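With one protein chain withheld, the remaining protein chains of the complex are depicted in position.
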Amino acid sequence: MSKTNDGNFFEDFALGQEIIHATPLTVSGADQAFYTALYGSRYAVYSADTFAQSMGLPGAPLEDLLAFHVVFGKTVPDISLNAVANLGYAEGRFLQPVYPGDTLSSSSQVIGLKENSNGKTGVVYVRSSGFNQHGKKVMEYTRWVMVNKRDHGAPAPETVVPQLAQAVSASDLVVPEGLHAKNYQPALAGSDYFFGDYEIGEKISHVDGMTIEEAEHQMATRLFQNTAKVHFDQHAQKDTRFGRRLIYGGHIISLARALSFNGLGNACMMLAINAGRHVAPTFAGDTIYAWSEILDMQELNNDFGALRIRLVALKNANPNDLLLKDEDGAYDPSVVLDFDYWALIPKDKKQ
Amino acid sequence: MSKTNDGNFFEDFALGQEIIHATPLTVSGADQAFYTALYGSRYAVYSADTFAQSMGLPGAPLEDLLAFHVVFGKTVPDISLNAVANLGYAEGRFLQPVYPGDTLSSSSQVIGLKENSNGKTGVVYVRSSGFNQHGKKVMEYTRWVMVNKRDHGAPAPETVVPQLAQAVSASDLVVPEGLHAKNYQPALAGSDYFFGDYEIGEKISHVDGMTIEEAEHQMATRLFQNTAKVHFDQHAQKDTRFGRRLIYGGHIISLARALSFNGLGNACMMLAINAGRHVAPTFAGDTIYAWSEILDMQELNNDFGALRIRLVALKNANPNDLLLKDEDGAYDPSVVLDFDYWALIPKDKKQ
Partner (left out) sequence: MSKTNDGNFFEDFALGQEIIHATPLTVSGADQAFYTALYGSRYAVYSADTFAQSMGLPGAPLEDLLAFHVVFGKTVPDISLNAVANLGYAEGRFLQPVYPGDTLSSSSQVIGLKENSNGKTGVVYVRSSGFNQHGKKVMEYTRWVMVNKRDHGAPAPETVVPQLAQAVSASDLVVPEGLHAKNYQPALAGSDYFFGDYEIGEKISHVDGMTIEEAEHQMATRLFQNTAKVHFDQHAQKDTRFGRRLIYGGHIISLARALSFNGLGNACMMLAINAGRHVAPTFAGDTIYAWSEILDMQELNNDFGALRIRLVALKNANPNDLLLKDEDGAYDPSVVLDFDYWALIPKDKKQ
């Protein structure tokens, strides 16, 4: 019998199954330096210990999406090695900052199963969680993937599709303990716009673009210990319908979020992932642009509000055109990501 | 009104204006590891805690030019987002070593303004400074850039062009506190040549070459949180006269300086930047070579002298040919950088 991991196929998953994922990772300032080098992130709270301390934190945490990618990466060998498509995310929450020196591990529970009518694939819904070395949950999210069956004749499981919220309720958002905006310095943060300056329905083009190189997305995806083969193996990919290595969808989320600093510089911490769809594949050489729409606004406490933001990533198309869907509801061919998240933002300028 | 930063245009600058730049950065050994991975630097004092300690420092500081790039990067969104050209550097001094854990921030003062006769652009002179978390100035430098006007009809400011020194005076060079050469080990440093072994007028070909990849210069420039669009956006750049992403000029300075280890291995710390000109653009695929000329020599104290070095970077041309200018004073087409700096070097071999 082979000792290599060929991943789980659809019939290997059972409702309620708990999966402990391999390879805990101790993160450090090096991971944050990689994140900056890969995406150009400039949110001050993640960039400088001094700025984070001025907001009541012990030091700069690791970027929220970096922690997400690490937690996500660990789930790949068990959940999505045989995935045909990553269909969606929901009910994601960041529960606790991750600091240099923390060790992250992941586990998942199967919360839904639905075989497709073709009998060859099925959809698996998992609830995944990331933990630190103290056993505290640092984040959780649901995702669902379409997975191949190993044996097309295997019987279909009972169909269970979980009820998933359209968006995380504002009352469920977790503001990091001790965080305040009493000494928030907009000049250092790089933006003069606060909670009260935004309005629901407002759309913001983030102007700048980033062209992706093979070495960049490969290094990123390996740093996250994500083992999905399609990102790394050109010799195998050349015979697929794309003929190319596919870029990890999370790479696009991070690029788009980093680009969105230009217009949302004070929307500094991601609190929740409401939904996310990788609308089209991306490849090395594509230039990624982004625009955002404010979907909702909620007060969190005296110091902070939350913006619910639709973040749209485009490839090789002008973000000022705010492209999304045509009149029939089909995505514009340039749209590669339609992502919905909550971000924390100070309520008003203190100085 | 747009919430995105479109940068300052020529008419937005006022003489004497002070600008606090955004995004302080806590640097770490990871930044130094990136520096080594990107440029192949081998100066022992920056490479090993033990070697730095043998010279009287608490541990290995971050490479001087790495600190420069970080400080410089912060100035870009305010100073040079609408720059047509980075014209020059002068009066740069390294005042204090930067250590892992330090948080760097930057500010600039406008010290000169001169509208060009075409009425479409002007030259802005700024004096920029980098500070650590204790508020101590770690470096300062002057640069001048040609910046677009937003409104060609905007009135020209009074012309003020600062007097800039040809070179930093040797008496203004700052030797890091406590630094000595009592236990300096040439075998570990990798060079047998000391202050007294060089002479004014001496030229040294640094022999080796480094070919630049897109992923490398993009990662470097993002690590420095430098947001200049021309380095990252191939989709936009394809319609420019170059058709390519331009490489950050500082990337070339660092490559050339790292190459110059081979011949100047004991000229281990940069003390000042006297002048610098990015003579021609570089692109991915170019191979960078370097040669140096000793312009001046000054004793600093019992242990150290300073070499004033012209560092010339070439693309795709043999450094042994020491190419610089033709008989009419025009730069050879292979010259991409003409840089003038002071470096500290131990006076003589101790063992």
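So that you can tell them apart, the chains are marked A and B in the order they are listed, and the count of residues begins at 1 in each.
Methods note: a contact is a pair of C-beta atoms (placed from the backbone, for glycine too) under 8 Å apart; a residue touches a chain by one contact, two chains touch by 3 or more.
The model shown is predicted, which means the values in this text are computed figures rather than measured ones.
A.B. asks: Considering the complete complex, identify which of A:Gln166, A:Asn183 or A:Gln234 is in touch with the unshown chain.
C.D. replies: A:Gln234
A.B. asks: Which is it among A:Asp49, A:Glu140, A:Glu214 or A:Asp286 that touches the chain not included here?
C.D. replies: A:Glu214
A.B. asks: Extract the touching residues of subunit A with respect to the undisplayed chain.
C.D. replies: Within subunit A, the residues that touch the unshown chain are 2-6, 20, 22-26, 28-31, 33-34, 77, 101, 103, 105, 133, 213-216, 218-220, 222-223, 225, 227, 229, 232-236, 245.
A.B. asks: Name, in rising order, the residues on subunit B that touch the hidden chain in the full complex.
C.D. replies: Within subunit B, the residues touching the omitted chain are 28-30, 32-34, 36-40, 42, 44, 47-51, 59-60, 187-191, 193, 197, 204-211, 213-216, 219, 262-265, 285, 287, 289, 316.
Here is the rule we use: only the chains that are shown with their structure count from here on.
A.B. asks: Give, as an integer number of Å, the spacing between the C-alpha centres of subunit B and subunit A.
C.D. replies: 36
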